[in-house]
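Below is the structure I would like to discuss, written out as structure tokens.
Excluded from the complex is one protein chain; the other protein chains are retained at their positions.
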Amino acid sequence: MTSNSQRRPVLRLLLIPVLVLGLALAVAACGGDDDGNGSESAAENGEGGVPEGLEIVSIPKQLGNPYEEVEHGGVEEATTELGGEHSYEGPTDAGASSQVPLINAAGQQGVDALIIAANDPNAVCPALQQAEQSGVAIVAMDSDAAPECRSIFINQASTEGIGQAQIEMICDQVPDCEGEIAILSATANATNQNAWIEVMEQELEKEEYSGLELVEIAYGDDDDQKSFQETQGLLQAYPDLQGIIAPTTVGIAAAARFICGSPNEGEVVVTGLGTPNQMRQFVDSGCVEEFALWNPADVGYLAAHAAANLTAENITGEEGETFEAGRLGEYEIGADGEVILGPPTRFNQENIGDFDF
Amino acid sequence: MSANAGASAARAYPRRLSELARWEALIFVLIVATLIFGSGLSDRFLTLTNFSFASKDIAEIALMALPLALIVITAEIDLSVASVLGLSSAVLGELWLAGWSMEAIIPVCLAIGALCGAFNAFCVTRLGLPSLAVTIGTLTMYRGLALVVLGDQGVTDFPAEWTRFGFEDIPGTSIPYPIALVALLAVGLAVLLHATRLGREIYAIGANEEAARFSGIRVKRIKSMLFVLSGTVAALAGIVYSLRLASARANYGEGFELSVVAAVVLGGVSIFGGKGTILGVVLALILLGAIRSALTLGDVSQEWVLIVTGALLIAAVLGPNLVQRVREARAHRRDRDTWSAPSGEG
Partner (left out) sequence: MSSADSVAVPAPRERRSRADIVDAVVRVRELGLIVVLALLIGVTAALEPRFIDAESLRNLVRNATIIGLLAVGQTLVLITRNLDLSVGSVLGLAAFMTGDLLASNPDLPIPLIFVLGMLLGSGAGIVNGVLVAYGRIPALVATLGTLWVYRGIAFVWTGGSQVNAENLPGDFLAIGTGTVAGVPTIALFTIVTLIVVGYALRSYRGGRELYAIGSNPDAARLAGIRAQRRVLGAFIASGALAGLAGVLFTARFATVDATAGTGLELQVIAAAVIGGVAIFGGSGSVWGAVLGAVVLTTITSALIILQVPAFWQQAVVGALLLTAIALDRFINVRITERLRRRSARGGVDEEAAEPPSGQPAGRPREREEGGS
């Protein structure tokens, strides 16, 4: 009785390593060791030495974000112009490791270039470095990865410019440039927002902004409901709050929606970075005076051209190098491989009707 | 008394073997199908490089799934594992910032994981609270503690000689270090479950806790040990995850618990307890990893990974149930003819 049942588990035990070995052998036999390199682009046609059939993969922070959809639409536009192929792969959640499988896949497929808006500047680093070793050119855009993991970073505007613009706007709109203000950001790990917030904090130490006091930084996680509730929380915790800066399109839309149409309208300023489509009704109603952004499509467009030039080895990401970016003209690479698109655009009642994104 | 336990456990064997050999065979067939499907989608799928990548992606889930399988076999559950992962990462980051060495940090993280498990164990075995409810509570509480410890920040400057344990392969092979860890744990737990008396006792508890207790099996002690093990391994998973990503954050692992439970259930472990094998769970993990890898490499949009995984989970449990119901219906018809008694079906 017991001896039988004691023998069987041993058999089961043997089964595991046998199965695993079997699988491993099958895998090794069927495939080989593939370094995943070997970009199929051969001929050097196309402008400025950019090879035909350029394969670019672009990875957003998360699927389903309309701002990013427009941005990566710009990548598509440029890639098509260059006669290449664009592939858009995004994770279903903005967790730190969600982009890693996608980066790995791009490396394995041996694409020419990878454009990424990083969820976490460091978490994606090992994967990016591995992809780079397989011969993939790495370009970060919008939300940077750590500089040692990418060759070029396309920044939509200078980090200083973005931070300064938002402080300028809040100072313009808050009466006498005096009072408590708060920041409603995206996720706590987002590179771009954190960089802008750092600039904003430095700006606030300047003499001309001494009347403004930053009381809290709240995180809406780029989730509409959470941003909405965080706004509510800010107003409850700080009844004298004069203004909210939301350096994220999700955050500013949620904050505006909460404040406009509530008793706080007119008393609390909402500004930051937003898309014209989401903010139009609030600007038209007078609740929101001014906010800023840039054209996300241009960011993607520029990123694709940078990637193409990297692949063609026209540039390596060094400071001072220049490259052609189609309809946007010529761009120069700054320190740490950073390329700046241009100054942020401010949207207000006068010009908001001119844009559709 | 113990002879009774042995006898009832032995009776459990044939049922387990026949049913679960079928389950594991099913999962194995699905794996082969996925491998074929995946290689059709991309010729880079069946390579050693891909094995290295794909297995790393699921390494932490795998680590947490193995002890959870044992817990589920005793008809309990531990949903707090992902939060312990996060807490472990947060502690790692905080201590690193404070200047501790990695050699000193790791045991502390593991100890904290063990403590978390012990607290779960206390609530379940001493206070008699249902583990589903308790671990939903501790899921929230441990995540909260992680945030208290490390806040928003990420800690990132880990030295290369440690982070390579997270994402590099063992030199000379295509096996990542984390996978070696998973393999060790799997073998260890398989031996425990299938070849020791403790293993038989675990099954007995799941099959019928009262009977097990009357047979002299120390139910509370065993359950406590399993919860502590689960917590410790979850903390280990947190360390591995942080090294793999070369950074530590309090919100790491959010949502992982669902994938861990899915792996356990897909592995043939019954939620009601008393059934399941380590082999099944290992196979299920391989299947889940293979599916994710196949779809990603095949440029299929990520939302399909969600749909396929969900549908697979349902189908894998539904299938055998349907088969069993058909069999039962036939048996009932036979019985009815023989006994002329009402079937009692609603």
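General remarks:
Note that the chains are named A and B in the order they appear, and that numbering of residues resets to 1 at the start of each chain.
Note that in this section contacts are C-beta pairs under 8 Å (C-beta built on N, C-alpha and C of every residue); 3 or more make two chains touch, one makes a residue touch a chain.
None of the values given here were measured: they were computed from a predicted structure.
The missing chain, though absent from the display, is touched by one residue of B:Ala59, B:Leu145, B:Ile202 or B:Val240; that residue is B:Leu145. For the chain left out of this panel, the touching residue among B:Leu35, B:Val134 or B:Val155 is B:Val134. The chain that is not drawn here is touched, among residues A:Glu85, A:Glu180, A:Asp223 or A:Glu289, by A:Asp223. Listed by residue number, the positions of chain A touching the unshown chain are 62-66, 69, 92-93, 218-219, 223-225, 228-229, 232-233, 236-237, 239, 250, 253-254, 257, 261-263, 277-278, 280-281. By the touch definition given at the top, chain B reaches the unshown chain through residues 75-76, 123-124, 127-134, 136-145, 147-148, 151, 209-210, 255, 258, 261-262, 265, 271-272, 301-307, 309-314, 317-318, 321-322, 325, 344, 346.
Methods note: only the chains that are shown with their structure count from here on.
Here the CA centre of chain A is 33 Å from the CA centre of chain B. Contacts from chain B toward chain A in the complex involve residues 6-7, 9-10, 13, 17, 28, 31, 35, 39, 42-51, 53-54, 57, 152-154, 156, 163, 166-167, 174, 183, 186-187, 190-191, 194-195, 199, 241, 244-247, 249, 251-252, 254-255, 277-279, 282-283, 286, 292-293, 296-297, 299, 301-303, 305-306. Those residues of chain A that touch chain B in the complex are listed here as 1-2, 4-6, 8-10, 12-13, 15-17, 19-20, 23-24, 26-28, 30-36, 63, 87, 89-93, 95-97, 100-102, 104-105, 108-110, 120-123, 125-127, 130, 146, 188-189, 219.
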